[in-house]
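Read the structure below first, then the notes.
Missing here: one protein chain of the complex. Every other protein chain is in place.
Letters are used for the chains, namely A and B, taken in the order the chains are written, and counting of residues starts over at 1 for each.
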Amino acid sequence: MMMQHLPILQVILPLLAAPFAALASRRHWAWHLTLVATAGAFAISLLLLATILRTGTPIIYDLGGWPAPIGIVYVIDSASAFVLPVVSGIGFIATLAARHLVIAEIDARDHPLFFAAWLLTLAGMLGQVTTGDAFNIFVFLEISSLSGYALVAMGAGRDRRALPAAFNYLILGTVGATFYVIGLGLLYMLTGTLNLADLSVRLADVENLRPAYVALAFIALGLFLKMALFPLHLWLAPAYSHAPSAVTALMAATATKVSVYVLIRILFGVFGFEFPYMTQAVGGLLLTLGLLGAFVGTFAAIVETDLKRLFAQSSIAQLGYMAIGLGIMTSAGIAASFIHLFNHALMKGALFLALGVIAAQTTHLSLHTIKGAGRQIPMTMTAILLGGLALIGVPLTAGFISKLYLIRALIDSGLWAIAAVTFVSSALALVYVWKIVEHAWFTERPENAPVLTETPGQWAQAWILVLATIGFGIYAGPLVEAAFGAAQVFGPDIIQATQTIEGLQIIEGLEGQE
Amino acid sequence: MSEIAAHWNYYLVIILMMLGFYAVIARGNMVKKMVGLNIFQTSVFMLYISVGKINGGTAPILTGDPASVYSNPLPHVLILTAIVVGVATTAVGYALIIRIYESYGTIEDDELAVLIDSDEDACERANTEPA
Partner (left out) sequence: MQDDPVIRVVTKVLIPAIMLFALYVQFHGDYGPGGGFQAGVIFAAALVLNAVVFGLHRARQVWPMRYNLMGVSAGVLLYGGTGVWSMLAGANYLDYFALKADPKAAQHLGILLVEFGVGLTVASVMVALFFAFAGRLTHIRLVAKTAAHEAADTEASRAGDTA
């Protein structure tokens, strides 16, 4: 009986667990409750994905029994069912790790409120993915962002720079969200509806009116800010580097990805490929900014010595690749973005959880801190190494699959130059990963440096994600298929089907080589 | 001219929007930034509300009279939600400002940047020459 309610349970389970967590009188209860709620959300998202993969028809849930377009509907289709397990799965694993990270980094009195904000962030992100109503997206966006600002600011107990970082994040995040609302207001004026599916139908009648172009510009700009696309990325690095480690892992792996998903949903689900200016202006902008972001992020990571900030800068580069995938304006490109969205969530989750093990023991987390740490904490450092290799896109890691499909999509659209430049910029990631290897394994640990320790309970969560990264790198078939299915929601072109088959053949070929 | 007069609400909204946005970007004082942000958000609220207004329309309460003209209530409801979001944002923003003032002793962007830089330098030193 509850099966039909899965779309709403996906959102309200973490949402309603939050007040209970806030009221928890013992700090462990808050964590246990959060663990149960996130595990439940993960299970629900897997059930939804399984249902969608089996039936292929979208699940539509009318809130309050009011059908669309009058009521708010929650829509689970191939695209949202693909993103939901990413968000809830990372949420679940980050919660597992949060136990030791939060005890190490957050004042015990604040634990109930910390986990309440944690659950609200998660509920907000799941809501953005689930909902089929454009204004509802804004509300969930703000729920996840506001609790996100609070979570980042909780890093102030150890590092007061978390406060200005959270403030700047708040200002830019709110400007981004307000831009989105302005665009939405213009769309509402033109069409009189807020339902995403209804919007796309009605927009076809008015797509040559200037307010529609302005609406597109405002919405795209607002979401670029939220997904930290170059040059609107300046809030990201300070916020991620000064936030508590658990928060960094959760947000780096999911927050910007959900914004990418919303961008895909609005650009291609509402405006569509046929919309005037879409291919030239928006596509060109995404390609240009994505490429610039990939280079700027990679170079910033190369010169960075603070480890958290290094990987935050590399996130900007990785978001650039997702933007390039969208900028191609084909289904194959969108599918490449979906694949990278999934893989990057795994890699960054693993990296930041592994960094958390070290961050919990030292005040400053920089290259000097990990000098010679390869022998002291081998499991943690190996997790970081494998995560870094996946970022470069080394074969047999999930990162390779992302880059493969991205470059293939570029070549299929005749964008050879961009494909070459993308290849070069991802190869440059080798430089910053090598820096870490050099410091961790080929440098003697200074004698007066504190001894780092690790226990299986600390590195296990990062290793779950690392193993998933390798697993999806070797056996990527189902992932690729699901991503192309997700992209199919938005694009009508047929090439994708053949590409999926070719892609699977490539994967099988790789497997055969072993 | 009549074009402008007919769409005066949009011009008002645009002026207000730009005023608020300018304050967010150009002011170095964090409280002024928040004030600018609030003005910016309010202009969006007014955009929605003015769109929902119908000349001669009343409050949308069911009276049973089919000829009664009423304003579109949906933008009002949306903006009620947006106002609540705005209040929450403002509260979080000011809470952060207070905490920043308590730990840095300033809420001016440029002074804060100097202090943050010195924090970074302290980190750097602690790393290169571990105690």
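As a convention for this text, a contact is a pair of C-beta atoms (placed from the backbone, for glycine too) under 8 Å apart; a residue touches a chain by one contact, two chains touch by 3 or more.
It should be emphasised that the depicted structure is a prediction, and the values quoted were computed from it without experimental measurement.
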Listed residues B:L19, B:L74 or B:A95, member touching the removed chain: B:A95
Full-complex contact with the absent chain, from A:G64, A:G414 or A:P456: A:G64
Per the touch definition above, residue among B:I54, B:V69, B:V84 or B:A122 touching the missing chain: B:V84
Interface residues of chain A (partner: the chain not displayed): 1, 5, 8, 12, 15-16, 18-20, 22-23, 61-65
Residues of chain B (touch criterion as defined above) contacting the omitted chain: 59, 61, 80, 84, 91, 94-95, 98, 101-102, 105
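The rule is short, and it goes like this: only the chains that are shown with their structure count from here on.
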Intercentroid distance (Cα basis), chain B paired with chain A, Å: 26
Interfacial residue positions of chain A with respect to chain B in the complex: 135, 138-139, 142, 146, 149-150, 153, 156, 160-161, 163-164, 166-167, 170-171, 174-175, 178, 181-182, 185, 188-189, 194, 305-306, 363-364, 366, 368-369, 446, 448-450
Chain A-touching residues of chain B, taken from the complex the two chains share: 17, 21, 24, 30, 33, 37, 40-41, 44, 47-48, 51, 75, 78, 81-82, 85, 88-89, 92-93, 96-97, 99-100, 103-104, 112, 116, 119-120, 123-124, 126-128, 130-131
